[in-house]
Structure formats: C-alpha cells, structure tokens
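One structure, as structure tokens, below. Some questions next.
A single protein chain has been omitted from the complex, and every remaining protein chain is retained in its original position.
Then we have chain A:
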Amino acid sequence: MTATALVVLIVSLAVVWGGLAASTVYLRRHPEEDDGASATPTAPIVMHDL
C-alpha cells in the first residue's frame, strides 16, 4: 500500500471506530436512569391543526 492510502485508512478507522468506542464508553458511564419521575403527565396535549 502507498503511504498516503495507509494514512487515510488509519485516520478513518481511528475517527469512525474511535467515535463508536467513545460514544459507547460515554453511554456506559451514563446509563439509563430509573423510569419514574418524568412519566408523570402534567400538561394536557394541544392538538395543532395544520
């Protein structure tokens, strides 16, 4: 492989797979919270006609 192609390969893998790894790690550190407080409806829905 040429050096340019190799660099592009490495950089793209680092960005895309790195993005996947980073977002997965973030989600693991901030897991879903318990279902609860937010489920209490307080405001009636307003139907908007077009």
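Just so it is clear, contacts are C-beta pairs under 8 Å (C-beta built on N, C-alpha and C of every residue); 3 or more make two chains touch, one makes a residue touch a chain; residues count from 1.
Quick note on the criterion: contacts and distances are computed from a predicted model.
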Field: Undepicted complex member, UniProt protein name, chosen from "Spermidine/putrescine transport system permease protein", "Cell division protein FtsX", "Oxidoreductase" or "Sodium-dependent transporter"
entry: "Sodium-dependent transporter"
Field: Interface with the unshown chain - residue positions in chain A
entry: 1-2, 4-6, 8-9, 12-13, 15-17, 19-20, 23-24, 26-27, 30-36, 38-50
